[in-house]
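Data first, discussion second: the structure below is written as structure tokens.
Of the protein chains in this complex, one is absent; all others appear in place.
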Amino acid sequence: MNALEIKKLVKHFDGVYAVDNLSLAIEKGKIAAVIGPNGSGKTTLINLISGIVPIDSGVVIINGVGARAIKPYNVPAYGITRTFQEVRLFNQMTVIDNILVVLTERNVFGALFEKHSAHHLKRVEEVLIKVGLWEKRSALAQSLSYGQRKLLEIGRALAMDSEVFLLDEPFAGLFPEMLKIMVAAVKDLRASGKTVVLIEHNMDLIRELADHVVVLDSGKLLAEGKSEEVLSRPEVMEAYLGE
Amino acid sequence: MEYLIHLAILFTVYAMLGVSLNLVVGYTGLLSLTHAAFYGIGSYTTAILLTQSGVDFFPSVVLGIILTLIASFLIGLVLSKFRDDYYALGSFGFNAIAFAVFLNWQNLTRGPLGIPGISKPELFGIDFSNNFNFLMLVLAFLGLVYLASRFIVNSSFGRVLKSIREDEEAIQVFGYNTLYFKLAVFMIGAGMAAIAGSFFASYITFIDPSGFTLMESVFILVIIILGGLANLRGSVLGALFLILLPEILRFVGFPSSVAAQMRQLVYGLILILLMLYRPQGLLGEYKI
Amino acid sequence: MTKNSKIVLGIIVLVIVIWGGYTMLRQKAGAPTAPATTEPIKIGLVAPMTGEGASYGEAAFGGAMLAVKEINDAGGINGRKVELIVEDDRCSSAGANAINKLVNVDKVTAIVGPVCSSSAGPGVPIAQSAGTPVILIGASAPDLTKVGDYIFRNYPSDALQGKFAADFVYNTLGKRKTAVIFVKNDWGQGIRNVFIERYKQLGGEIVYDEGVLQDATDLRTQITKAKAANPEVLYFPVYPQNGVAGLKQIKQLGLTATVVGGDAFIEESILKLPEAEGVLIMEGKTNNPDDFQAKVKQVSNKSINIITPYAYDAVKIFAKVIEKVGTDQKAIRDELARTVYRYSIAVPVVEFDANGDLKVAEVAVKVIQGGKTVEYIR
Partner (left out) sequence: MDILPQLIVNIIIAGAIYALVALGFNLIYGATKFFNLAHGVIAAVGGYAVFYFAKTLGWNVYLAVIIGVLLAGIAGYGLDKFVYLPLRKRKASNMVLLVASLGAFTAIQAVIAILFTSQFKTLSYSVGTQRIFEIFDGVITQTQLIILMSVALITAGLILLLYKTRFGKAVRAMSDDEEVAKIVGINTNRIIGRIFFIGSAIAGLAGILVGFDTGIEPTMGLGLLLKGVIASIIGGVGNIYGGVMGAFLLGFVENFGIWKISGEWKDAIAFALLIVFLLFRPKGIMNK
């Protein structure tokens, strides 16, 4: 079964096609890597699926439910969570609040009168321990190092317990120690039956992690398939390395 | 002593305005310069009802809040489309329009002539035309406003507000329809400003449009920036400082004709120096 | 929750402390303290020293200062010097702060001002309830003197000026079609209301009637509209900043109707304006002689306008009354109510009616000629 499917997706900015008639299907419980040179439409693809950027035409089908217009605030209802390429945390809030905030009521009155159940706090603790930031829980997010910020962001996504995770370059710029935590987190997701779509440049990591690889170039689908098979095709390597 | 009580009442009114505006500016990051409009709607509602119909003070406060909620709902709906400095300008515009309505809707507001002879409340046999009793009443309301604000900022709702301030798009993809949150806090702040307005009108007994100009909104903003953004105690402190400062300057004895301009100069310099050296304000927790 | 309860506790403590302190102090305040007779007599001046109306505050300051200087140079009142305490009201409800401070902290014997009705509105009830006599010097909204028996005014109320202007335009000039452009504040609106009511009552026709904002300097479109209505007279009670711009624009746009202004036009920037030549001014017969202005200039080199002589007079009137009855405020009030003061500059005679307004206030028609106002002669 497909966790995520897109059909004939189109997006253009001022006449330039960022995503051009793209159709894809990603199987449930797998890790799919989206690769391609800079400007090939990878981030735009994630932005379209998560509603940050409106779709020009085409359909996104998530867990069998189709959507033409996605509002960002409906995205979790489809079972999707994402991270951002340039880490976007709530800087002037504490680490613990950064995660707690996504666990609470979505409804105004609900949020106003909510009392945090032990359940929420326990979840935050679990996640923070997993990404190794429990010690830092009272620090402001802006005081963290780059790597810690990336980990906090993935932690925030993990807390959501969604079906599909869209991760925009989760490993970029991480030192080995933190990289290990991040890789483990992604593998855990697969192990618990979640679907992961990640944008990545590092071929070794893709070989290690990805079950499925999607290659984009200028917004078009260049190749798609099992990772070892796709990565061995010469035209893919050429397009990719020729950037 | 009467003078001190007078200042204490004014301070309390402005502390209410500051605390309520801080919810919008400090916690949610919406640089609103339209607060004086809501303050004015509250003032005018009370003034008109008290002078022209037999309605009592407290029902007039409630009606003032209701009218302000309606106005702030509509204004907030428009403003929610804007961000940052555009938000500031748009809200400035609404204050200008509200001022024009106060000035020009003469059948209702008497325009520039103002509304004189507004009475003070009476409740449970306590006569609030005694300024001291009145002070206790406003203080009690400040306490309520303060506690309500405290409750709001410490709730999950408040946490979402802060995340909107930090990165609205990011919190959206976690499933929050931020429009509702922004509207809700904007209306809550406006409603609190209306309470302050009702008390002001009743205490001062005379209001005219000149009390609700753009510069009044700027003054309230200065209160919260000085006291500290996203810090409720800071707003109270800011109001205390800015209400007392000109009064203290009355005692310092500058050459009289220059003193008042000096005060403006001091306000200006305070803003510049704060921005240069402490942009979050005295007690602030958040930098704009 | 602990934080919240701390705050509640804090508020309660604060309330108790203030309440306690208040009751103690109030008891003390009751004890009479006989002032040493050499202590200066304090007179407060409330005027806009900042903001849009600041030039009026400066003008009032000059007049009051001159009066104080003259009194003190002559040895004071019964040997006691006069001290002027100036408070800024920004022409706003800060007038309440100003008067409160004067009454309760400085414990002034009497108050001169405010100049603006928007300040006097919230301010004078405080003076009334404290029993401090007030002479308003520019705040001309008719209702103000009705606040109480301690409130006097040596400046003609708006009602007078507007009514007189209507009579003058209809009867003396014999004009039946008038356009009105007024400044949208308490003063302009007040005069305009009275004018239009009286003029229509007489049988005249108002062909155009619009307000301009207090800071407006582009009146072209209003004047264009007024011109299109073909008036015989333009009644133009606006402030100097509107007036300077407006009078220029009236000339430029070729509106030839007779222009009748209000007493706010008696200010240097208007009088020296070539375009103001021939403009008629309705003024509550204010004298502001050149030698008087020259004396004021020695004390304060700031704005001088119509308010200056009223501020001067008000201080002098208080001085005379205090000289006679001492500093007891009730006695001052009673004496004010029956005094007839003939030495004033602004008006020939100051005598208050039951409201505390001028009993006889003549309105004069003047015309601007060669940078000065001269009597209007038909």
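So that you can tell them apart, the chains are marked A, B and C in the order they are listed, and the count of residues begins at 1 in each.
By our rule, a contact is a pair of C-beta atoms (placed from the backbone, for glycine too) under 8 Å apart; a residue touches a chain by one contact, two chains touch by 3 or more.
All of these numbers come straight from a predicted model, not from anything done at the bench.
Across the whole complex, the hidden chain's contacts among the shown chains comprise B, C.
Only one residue in the set C:Thr221, C:Thr256 or C:Gln298 touches the chain that does not appear here, and it is C:Thr221. Touch with the chain omitted from the figure is made, among C:Asp167, C:Glu268 or C:Glu323, by C:Glu268. Checked against the full complex, the one of B:Thr51, B:Asn104 or B:Ser129 touching the unshown chain is B:Asn104. For chain B, the residues touching the chain absent from view are 31, 78, 81-82, 84-86, 88-90, 92-94, 96-97, 99-101, 103-104, 218, 221, 225, 258, 261-265, 267-272, 274-276, 279, 287-288.
With the whole complex as reference, residues 50-52, 54-55, 57-58, 181, 184, 210-213, 215-222, 224-225, 227-228, 230, 239-241, 244-245, 248, 251-254, 267-269, 272-275, 277, 302-303 of chain C touch the missing chain.
Here, only the chains that are shown with their structure count from here on.
Per-chain Cα centroids separate chain A from chain B by 42 Å.
Inter-chain centre distance (chain B to chain C, centres taken as mean C-alpha positions): 30 Å.
Those residues of chain A in touch with two or more other chains do not exist in this structure.
In the complex of the two chains, the chain C residues touching chain B come out as 3-4, 7-8, 11, 14-15, 18-19, 22, 25-26, 29, 49-50, 54, 57-58, 61, 84-88, 90-93, 96-97, 100-101, 103-105, 117-118, 121-122, 125-126, 130, 141, 143, 184-186, 188-190, 211, 300, 302. Within the complex, the chain B residues that touch chain C are 1-8, 10, 103-104, 111-114, 116, 132, 135-136, 139, 143, 146-147, 150-151, 204-208, 210-211, 246-247, 250, 256-257, 259-261, 263-264. Chain B meets chain A in the complex at residues 152, 155-157, 159-160, 162-163, 165-167, 169-178, 180-181, 184, 285-287.
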